[in-house]
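Omission of a single protein chain aside, the complex is shown with its protein chains in their original locations.
By written order: A, B and C. Residues from 1 in each chain.
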Amino acid sequence: MNKWKNLKIGKQTIDDLIKQMKYTAFNARSLGEAVDIIEKMITDKNCVKFLGLSGALVPSGMRLCIVEMIKRNWIDIIVSTGANITHDIAQCFGETYDQIDPEYVDDLELRKKGFDRIYDLVSPVETMETMENNILEILNKIDEKEYSTFELLNEIGKHLNDNQSIVRNAHLNKVKLIVPAFIDSVLGLQVWVNSQTRNLKVNEFKDLGYVVNLNFDLKKKGKNTGCLILGGGVPKNFILQSVLMADKPHKYVVQITTDTPHYGGLSGATLKEALSWGKVDEKSLFTTVYCDTTIALPLIVNSLIERL
Amino acid sequence: MNKWKNLKIGKQTIDDLIKQMKYTAFNARSLGEAVDIIEKMITDKNCVKFLGLSGALVPSGMRLCIVEMIKRNWIDIIVSTGANITHDIAQCFGETYDQIDPEYVDDLELRKKGFDRIYDLVSPVETMETMENNILEILNKIDEKEYSTFELLNEIGKHLNDNQSIVRNAHLNKVKLIVPAFIDSVLGLQVWVNSQTRNLKVNEFKDLGYVVNLNFDLKKKGKNTGCLILGGGVPKNFILQSVLMADKPHKYVVQITTDTPHYGGLSGATLKEALSWGKVDEKSLFTTVYCDTTIALPLIVNSLIERL
Amino acid sequence: MNKWKNLKIGKQTIDDLIKQMKYTAFNARSLGEAVDIIEKMITDKNCVKFLGLSGALVPSGMRLCIVEMIKRNWIDIIVSTGANITHDIAQCFGETYDQIDPEYVDDLELRKKGFDRIYDLVSPVETMETMENNILEILNKIDEKEYSTFELLNEIGKHLNDNQSIVRNAHLNKVKLIVPAFIDSVLGLQVWVNSQTRNLKVNEFKDLGYVVNLNFDLKKKGKNTGCLILGGGVPKNFILQSVLMADKPHKYVVQITTDTPHYGGLSGATLKEALSWGKVDEKSLFTTVYCDTTIALPLIVNSLIERL
Partner (left out) sequence: MNKWKNLKIGKQTIDDLIKQMKYTAFNARSLGEAVDIIEKMITDKNCVKFLGLSGALVPSGMRLCIVEMIKRNWIDIIVSTGANITHDIAQCFGETYDQIDPEYVDDLELRKKGFDRIYDLVSPVETMETMENNILEILNKIDEKEYSTFELLNEIGKHLNDNQSIVRNAHLNKVKLIVPAFIDSVLGLQVWVNSQTRNLKVNEFKDLGYVVNLNFDLKKKGKNTGCLILGGGVPKNFILQSVLMADKPHKYVVQITTDTPHYGGLSGATLKEALSWGKVDEKSLFTTVYCDTTIALPLIVNSLIERL
């Protein structure tokens, strides 16, 4: 616990401000503590680092924040929803968005004009079709065999030319990109389409096997693990459960979320609850920041760039 | 739109109350409208009906509500998180819970004593181990081949003796039980363990293929679809996307959620937004009830039993 | 703590269902516990009982639930926002509402047509004008002197003919109706207008003095206090602080809210936090139900009617 201080306003950098927030209260304080924990995780040479991606992070414009973390070797394994990876690939082929006012939008009109809406953004349906055509072309170039999701995405990453892409940079920086609900995405559907005529398969048990083995391997080598979890859902659950097989609590955990504990679901569950499961232990450093990721993430990444 | 009326208190049944709520406001009104929509969906003989399960519904005591819906043929396809199915099977082998006060709980103490916590419930770790042993035994009895998740769960359902089980009743009533993030669960891990020594495989592309074909088949036959979505996450996304392949909007959609639209994620997305995607259309009946499922679901099921 | 049980569905009354909820989890459990606590409060002959009203409860159709509690002598003191009292009086003079879909509404059009919107309700501006005219007429009949808000509302209650009115029934049943932010309402504005030409004054220090004296009086007599707090805001703060002067923690507290603790405001603050202030103590019975009041309140009142 730190002594509380009133936050001072005036000429200061983003990290100056974040460092001050640590001495205040509520989610400003948590954000200040979160950056300290992530800094410790990143600078721990003996640590395998997870990043969880839920919510429409890529459409919301957070793609380059994630790419920056990959390029700077802050992350080893990404666990994502299918949608974020689908949109990352779509952006490689020109997917873009227009801002819209969600309170005034006419969704039937959008439908007629060929736009899909994501809260306050709209995207032309054709850009998703362009993505589908391009990904099918790429898939046809990939050898017919059985892949884990991270192996398949690594192959796909080889064929993408966009150096602002998460999938491309994951490939270049040897970051494993796991998508546990792979069939629940447009990308998954295209791979299914391709698999109807070719012998290219996705076997998610290979992902699971990789994580199980990693687990025991890390334990044997006395390595740490840590994670930055953006949003809830499957990525949160998968990352937190991923250390249970070898009884190896995460040493560092930061979650950024707007889900609440008191409705009982895992997405909103506190990290204190995770203690009972052995997902973290009493030596772990952990905190939750209740904040829209679109505000918290750029602040975190910018602060860390200032520090490191 | 209905004329507003003050809600009257006094001797009345659950359905009497729900019917009155329709004429009030906010989520009481939505709840009243939701029951009407689900009633229309259930009594539409020409409709294929989905149920989405997210959040810790089975631990929270909602299992028999779901079983009741299955037994009464209100549901054709369930899309669930792995956790709900894992706990359903665990309850077949004795998993039970104790209530705890989440504000006073000592999670490290729980860890030492061997209890896992789910918000205001704790469950002994052994009951999960009992589940693991029993499911491995069952898996050993199941033929070595490649299964969709719904095929595998159907096989598992044959070997369960608990007539209060979702998996058992899904088997008995020919309800398909799809788990898109299958590897993100204790059940998935046990199947993986089994698959290390036996040639039993899960291929989720078979689930996806089933849904794709169903889609085109329903379109050809001019059938309707509808859904009751409890919580967000993968089940919500999967069910709403499941009708896009044949451009076949859901005719009836009710979602019960505590997620909010204004953070931009799909879990909180409005059904109006779904119009732009063609997941629903202007002829669809849909509403969202912002309420803890543990309160809304028993009210809904009881009301419908009174009506039907 | 109770042993957990799966909730059973089938022929049952509202109170049967609520009693079952107590053995489940999350907010169903809290709701079950809340009804037990309120029952204990109501049947404690030695207890002074507060009711807090925040949020648009009267427009939402909950007026008769509140009136029922007054008529049955379940409540001694109501602390309310000005808006709820204003709408209660407006309903005496014909204010009514129409349901509207908040996602499709054109608010500028409403403005032009003369409707005010409250989320999914609209009300014609004239009905508020009718209220203003009527209340001014009533005020002219009231003696020119200085009133506490509860004294003034008691006087107003004498002149209302609507037996479904909260203000009327508070008068008839000697329930004190305190509105701490009196000037923050249309009613307050009309009283101000009246006070420009007559010597009728509101002095809220008389309300505060009443509560301070009550406090010491209750302590001297060894009486208990309890409260049902619907929503947060000033009514919650006022009721919880109202027992601090004589260091007299509330024995029974139930709050129904959708505000969350983790943003640090008092509206969302837990009742456990209230322990540190002495607003409750270790012998108090208290719980929070995270639920829209429009759903929870009718369930609570109906259950209690079955029981009492």
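Quick note on the criterion: a contact is a pair of C-beta atoms (placed from the backbone, for glycine too) under 8 Å apart; a residue touches a chain by one contact, two chains touch by 3 or more.
Every value quoted in this text rests on a predicted model; they were computed, and no experiment measured them.
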{"item": "Sole contact to the chain not displayed, among A:I14, A:V125 or A:M245", "value": "A:I14"}
{"item": "Hidden partner chain, touching residue among A:N133, A:Q164, A:N199 or A:N213", "value": "A:Q164"}
{"item": "Per the touch definition above, residue among B:N6, B:N27 or B:S276 touching the missing chain", "value": "B:N27"}
{"item": "Residues of subunit B in contact with the chain not shown", "value": "25-27, 260, 262-264, 288, 290"}
{"item": "Contacts of subunit A with the absent chain, listed as residue ranges", "value": "1-14, 17, 20-21, 23-29, 31, 56, 59-65, 68, 91, 96-101, 103-104, 118-121, 164, 258, 270, 272, 290-292, 294-296, 298-299, 301-302, 305"}
{"item": "Subunit C residues that touch the omitted chain in the full complex", "value": "54-56, 60, 81, 83, 102, 105, 107-108, 110-111, 115-120, 122, 180-184, 188-189, 191-192, 195-196, 201-205, 207-209, 212, 231-234, 237-238, 241, 245, 258-267, 269, 272-278, 281-282, 292, 294"}
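Rule of thumb we're sticking to: only the chains that are shown with their structure count from here on.
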{"item": "Chain whose average C-alpha position is farthest from subunit B's own", "value": "C"}
{"item": "Geometric centre: closest chain by C-alpha means", "value": "B"}
{"item": "For subunit C, residues contacting two or more additional chains", "value": "25-27, 290"}
